[in-house]
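Right, subunit A next:
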Amino acid sequence: MKYQSQLVAKPYFIAALALFFGQIVFGLVAGMQFLDGTFLFSAAHFNIVRMTHTNLLIVWLLMAFMGAAYYIVPEEAQTELYSPKLALITFWVFLIAAALTVVGYLLVPYAHLAAITGNAIVPTMGRGYLEQPLPTKIGIVLVALSLLFNVTMTLIKGRKTSINLILVGALCGLALLFLPSFYFPEDTVKASYSWWWIVHGWVEGDWELILGALLGFILIKMTGVDREIVEKWLYIIMAMVLISGLVGIGHHYYYIGAPAYWIWLGSIFSAMEPIPFILLIAFAFKMLFQRRREHPNKAAMLWAMGTPIMAFLGAGVWGFMITLAPAQYYIHGTNFTAAHGHLAFFGAYAMVSMAIISYTMPMLRGREANSVKAQHWEMTGFWIMVLSMIGIALALTGAGIVTAFLQRSGADPMGFMQVQDRARVFFWGREIAGASFFTGLLVYLRSFFIKGEYQYTGEVKRALAT
Partner candidate 1 sequence: MAGPGPAHYGHFIMQTALTDDRLQQSRGQPLPGDFAIWVFIFAELTVFGVLFVAYAFTRSAHVDLFNASQLTLNRTYGFANTLLLLTSSYFVVRALRAIKAGRHTACGNWIAGALGLGAMFLLLKLVEFHQDFARGITLSANLFYMFYLSLTFFHFMHVAMGMVILAVVAVKAYAGRYTADNHTGVETGASYWHMVDLVWILLFALVYVIH
Partner candidate 2 sequence: MKNGLLHILKPCTAAWLSLLALAAISFQLAYDKPGRLLMVFVLVLTLLKGQLVVDYFMGLRHAGPVWRATMGAYLIAVGTLIGIAYLIS
């Protein structure tokens, strides 16, 4: 770690992991409620549990991205962060706002929450992932602006690299793309459009740029490969993201009342959305094979290599399953989508966040890499979480298949609740995989508490002895 101000990333990362923990707890509860509808019925209704689960996900990922920006921008720009103080104040504002929002969700009936937080002034509440009260939404905008101001001022006075430009540019995009959350028209088709500008624009566009920048940074630092080679790959990958993703938003417009040409444009362009993920795998492994050094942080390297593969599986493969219009006609909004959502969010964004934390956290704690013991715990956590998430995806896909056959096709389709009943075995599979995932998360978190740094001399001795 070269610049003292990079330390502001630490609280962001710690909060990110704490919120991740909370997210999974709520996920387990929600999964249980699929199987027993009365589970915690009076204390926490399913819709509240679900939105807490999803909102925590978004906030912890944003925390991780912000921490990553505060770490990466100064190092790439080769100058101290413009205002570490502002970064810390922003952190507390964001964390407190997030905490208050979750408390609001859990303790206040949603309609009442809307009434007391001024939803009548500018209605923004009620849409999935955008359930936050107006003050929280405004808070998110202010936090984003603060981040942008800070990193842009840092960038201006320092070295401009591709990583930095892509990262800061994407963060600008992130902020701008959040603005449609304030636009909630009566017309449900228009409301859907604007919702997707945020959701698709973020996860199938803007955030992929962030992923590329973060992965590129990690690979430059850990492999020692020429920066220019990494940059060229990134530009190509980013170009493919935009080429496929911009019109690819049409794959959300097939059956919501939009004009029919979206069936064509959405299918053709979104079919190409897996391409950047294939390129990311090729890129990551090429850099690994061409590495000029053996970085002691093996755990971080594992995250860096695992991310493109899992991202390709979740976003590319599972995404492709549901993207073509004829397929989506039968499986739109089924557990196929849930499987894709879980595997993609985890594989792409949760994993790249954990990759950047894995690489930077030892530095933020004063060492190049953690002890071998700590790394083993971390890597075990990695494998348990990765395999569990694949299990979750497979289980949900099973549930989706049941829905497609029994509810969406055939001469005599069944009703929703009947079909949910038929899919119980898959919901059990999901919950068990979820519990396994939670175990993996605990193992992963434990690794942060194992003391000691990487012992070069010890490792050399061991290597020579074999």
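Selection rule: all candidates are chains of the complex that A comes from, given by their letters.
To be clear about the criterion, a contact is a pair of C-beta atoms (placed from the backbone, for glycine too) under 8 Å apart; a residue touches a chain by one contact, two chains touch by 3 or more; residues count from 1.
Remember, predicted model here, so these are calculated numbers, not experimental data.
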Exercise. All of 1 or 2 belong to the same complex as subunit A; which of them touches it?
Worked result: 1
Problem set entry | candidate 1 partner contacts - residues on subunit A that touch it in the complex | 232, 235-236, 239-240, 243, 259-261, 264-265, 268-269, 271-272, 275
